[in-house]
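Up next, chain A:
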Amino acid sequence: MSLQVKDLTVYYQTLKGDVHALESTTFGIADGEIMGLAGESGCGKTTLGQSLIFLHPPMKLIKGGVTLDNKELPIGDMERMNNFRFKKVSIIPQYAMNAMNPTRKIGKMVADLLKSRNVDFKSLLPELKRRLDLVKLSYDVLNMYPIELSGGMKQRMVMVLSTMLNPSLLIADEITSALDVSSQKAVSEMLVQFRDRGYCKSVIVITHDISVLYQIADTILIMYAGQLAEKAPTDVIVHSSQHPYTKMLISTLPEVGVRYVDKQLAGIPGGPPLLLKPPVGCRFRERCPLAFEKCLEKPPFVETEKDHFVACWKAGT
Partner candidate 1 sequence: ATTEFPRSQTLYTGGKQWGPPSNWNPFMTGNYATGTIGLCYETLFLYDPLTAKFTPWLASSGKWTNSTTYRLVLRSGLAWSDGKALTVDDVKFTIELGKKTTLNFSSLWSWLTSITKVNSTTLDFKFKTPLYQEWDNYLYNLPIVPQHIWSTKSLTDVATGANDKPVGSGAYLYNTYDQTKMVWEKNVNWWATKALKLSVAPKYVIDLVNTSNENSLGLVLQGQEDLNNNYLPGISTLLTGGYALHTYYPSAPYDIAANTAWLDINLQKKPMSDLAFRKALAYGINVADIVSRDYNNMVSAADPTGLLPMWNKYVDQAVVKKLGITYNPAKAKQVLAAAGYKDVNHDGFVENKDGTKIALKLIVPNGWSDWMAAAQMISKSAKAVGINIVASYPDFNGYLDARLKGTFDLAIDNQANVSNSPWTYYHFIFYDQLKDIPTTQGGNYGRYNNKTAFALVTQLDKTKTTDLAAMKAVISKLQTIQLTDLPMIPLWYNGMWAQMSTTYWTNWPSSVAGKNHDLPVTWNGYWNMTAILMLTQLKAVKQP
Partner candidate 2 sequence: MLTLDGVSKVYRVGTFGGKSLVAVNDVSFDVGDSEVVSLIGESGSGKTTIGKMILHLTSISSGAIRFNGVDVSRLNGRARKEYYRHVQGVFQDPFSSYNPIFKADRIFRTIREEFFPKIDSHEWNEKIDSSMRAVGLNPDEVLNKFPHQLSGGQLQRFLIARALLLDVQFLVADEIISMLDASTRVGVLNLLAELKSRGLSILFITHDLSLGYYISQKSVILYRGCVVEMGPTEQVYHHPLHPYTKMLMACVPRLGMKWECGEIEVTNPNVKQPDLPSGCAYYDRCPVAGNKRDCSTSPSLVEVEPGHFVACWRQTKQES
């Protein structure tokens, strides 16, 4: 196991009280695994990703721990965590389009960043060039300013930069959401290539587009309202999921080939609960067609089959 998250609980501290954005999450990612992280907007995907690298106020670590390559990740300690950031854990943020300093040449910024991490920029140049080639960026981009690049190019540049030090864990937050289908495909495939070439060991891909995950992820983790719902290999999630939420979610996705006149899809009625004062027990209870009394207790996230974890009292039954 490259990454092991145990009982991680992170709240946002706000004036109205704590937002329980991440509650007792426990899961692992194997070496070389690309794990997709999906769920509705606001379910805590970004929070999870951020917690693993840059847990800053108003986020607050309530409990839990993370180990990466069998070493404890001091995620709650800003200073100590710095030794791991970029080198061991890295991120391609949701806002990759604006992630680069608009007034510095890209090359300069890369150099500054590397130098500040005590890495010799010069000696990395050939490698940098190789990776730029891989993502189809010309070497000249280093001499350009971010605004001279298109959105997709910036996205790829950040991808290269973030993985420059071959981190064990890469967190890719919504990196394809703003792209056209063609670029989406390209970027996704690059991500796979990065993993394949060992630029990064394990990857967490955060998105709400399950069909993209289906293309690239080895496993998919479904979250609902701050809690884990289900984790399993991609095919299992798509074709034989056990959590009612996952099932319903998959079934709502329109696809080319499905027409209203032929087959009417149904949505999930209702909406997710507020995380400020989340209901006890299973948080999906309200919307779940299968809900019963037991659901007032929080279902544990258990392995029902090999590599298949579900948090539902009715799972497997």
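Quick note on selection: all candidates are chains of the complex that A comes from, given by their letters.
Rule of thumb we're sticking to: contacts are C-beta pairs under 8 Å (C-beta built on N, C-alpha and C of every residue); 3 or more make two chains touch, one makes a residue touch a chain; residues count from 1.
None of these values were measured; they are calculated from a predicted model.
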Touching partner of chain A in this complex, picked from 1 or 2: 2
Contact set on chain A toward candidate 2 in their complex: 40-41, 136, 178, 180-186, 188-190, 193, 208-212, 214-215, 238-239, 248-250, 252-260, 264-268, 271
